[in-house]
Structures are given as C-alpha cells and as structure tokens.
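Here it is: the structure, laid out below.
And then chain A:
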Amino acid sequence: MIDIKNLTVGYQSPLILFADMQLKRGTVYALIGRNGIGKSTFLKTITGQLEAISGIVNLDNRLLSDITFNEIPRYISYVESRFPLVEFLSVYDYIALGRSPYTNLLGKLKEEDKSLIQQTIADLKIEHLKNRFTSELSDGERQLISIAKAVVQQTDFIVLDEPTAFLDYANKEEVISQLKMIATKMNKCIIVATHDIDLVLDKKIHFILIDEIAKTGKLYPTATKNKIISTCFKSIQL
Partner candidate 1 sequence: MKISDTDKNEETSVEIKYAKNFNLTQKANQYILEILDPISGKTESLHTIGPSKKHEAISLSATVVGMYAILDQQKKLKGVSSIDYVFDRKVKSMFKSGSIKEFGDETTNSIEKIISSKANTILYSGFGDEFPNQKKLEALNLTILPIYDWKEIHPLGKAEWIKVIGALTGKMDEAIKFFNTVEKEYNDLMKLTASINEYPTCLSGNLIGDIWYTPANESYVAHLMKDAGAKYRYADTKGQVTLEFSIEQILKDNETTEFWINPGYDSKSKIDKFNPHIKHLACYNNIYCYSPNMIEFWEKSAAEPHHVLSDLIHILHPEIKEIKSFYYYAKIN
Partner candidate 2 sequence: MSISRRHTINIFVLLLLLPTIALVHLFVGQIGVDSSDYFNALFHYDTSDSYQIIAREIRIPRMFMAIIAGAGLSIAGLLMQTLFNNPLAGPYVLGINSGASLFVAFSIMTGIPFFTSTLGITANALIGAFVFGIIILFFSRFLRSQVSLLLVGLMLGSFTGAIVSLTQTISEADELKVFTLWALGSLQKVKFEQLLPIFSVFTIGILLTTLTSKSLNILVIGEENARLLGVNIKRSRLFIISLTALFTGLVTAFCGPIAFIGLAVPNLVRMIFKTQSHITLLISSALTGAIFILLCDICIQLIEAHFMIPINVFTSIVGAPFVVFIILKKLR
C-alpha cells in the first residue's frame, strides 16, 4: 500500500498538494491532469527520484525517505513513456532487465528468474515478440514489453508515465486491459498517468484528479467524464 499524507510535490517551489490517500493493491489508479501540471513530478516523488517538498509517503508502512535507492526497485517499477532507442537489444534481454535488482554482481539469471520471465511473456501474450529486437517493434508492442519488464520486477507497485501517449486506439485499449488484468490477477497496485479519459472510464479504475485551479490532487473511487473535465480541465470549459 502506498500511503500518502499531506504531500506537496514540486522541484524548488511547491507545485501540487495531494490530499491524504491510500493506494491499494489489486487496483489501477488513473492519474489525470492538464499537461505540465505536475503528474510526472508526482510520479517521480512517489518513486523516490525526487524529494517531496513536504508531507509523507509510506510504502508498505516504510517511510519512502528511509528506503535506499537500491531497495526502491524491489518496491516500485517504473515505465517511462519514451522507449529507449537501442539497436540489437532483444525483447527477451530487455524484459530480463526487470530481474536485475535481484541478480548477482554479474547479472546472471537463475532458473527461477528465467521461468518467471517465460511465465510473464505467456501471461501478456507476447510470445511471438520474444526473439525479436526491440528496435523492430511497433509502439504498442514496445509498451507491452515495457509492462512485461515491470511485471518481472515483481514489485507491488507499478508506475507508468503516459503509456498510451504514442499509441493508436486499438493498442491503447490493449495496454489498458493488460494493466487491469495485471492489477487484478497479479494483485498489484498500478498508477497510470494518462490523458485518455475515455479508456479509463471503467468502474474498476480509480482516479487521482489534479485540480487545475486549486493545484490539489485528490483520490476519487469513481468519476464521470464531466467530473474529470470539470476538475482537471476547467480552462477548457471556460
């Protein structure tokens, strides 16, 4: 569980104040807010890349600030919106990097690591991509293998920064449905920063909406499209 209390995020000066909230396993949370409002800042703060200006973040009852940088990968995995452009990096090798927080100094995969990777590949139905190079994949396929990498990292929390940003509609749907599957079947807490309101209007998905005027973030168990627009995109309505 991610327990957030009175959290203010920002670089030098406060950007957004987040109300107290508890983010639980088995759930997908959609983080919605206007561009540049501070979604990524929030994600960076709860993944320990950025220090909070004030307030508290607890990961499974441990203070985030007490968790060392090399422990963090065992708590939270993170999927960037941009996929690294590298040649000759095979899909299997890429997904296997998710195991690196657990492997030895030389990064050698044990048998159980390999079977976990294999299982995840099967669960996400990306068997056919396994032996290809990441540079040959479509954006949708890249997003799926990034999620697979996060899954093999075996963290309770998975954070994704706009995973659907560069995808076409079908791929967007595929990514969101996979995330829902992972949250429920694998019992993970998933936080997705996104703009695709329609895709996440689902009764199983919870919302963290960032109020454009008040500069506050708040958890809503359910939300309608109107609610989201009136909270996050007031300037568009006006």
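Here, contacts are C-beta pairs under 8 Å (C-beta built on N, C-alpha and C of every residue); 3 or more make two chains touch, one makes a residue touch a chain; residues count from 1.
These made the cut because all candidates are chains of the complex that A comes from, given by their letters.
The shown structure was predicted, so the numbers you read here are calculated from the model rather than taken from an experiment.
> Looking at 1 or 2, only one should touch chain A in the complex. Which number is that?
For chain A, the touching partner among the candidates is 2.
> Show which residues of chain A lie in contact with candidate 2 when the two form their complex.
47, 49, 69-73, 76-78, 80, 84, 86-90, 93-94, 96-98, 100-101, 103, 105-109, 133, 153
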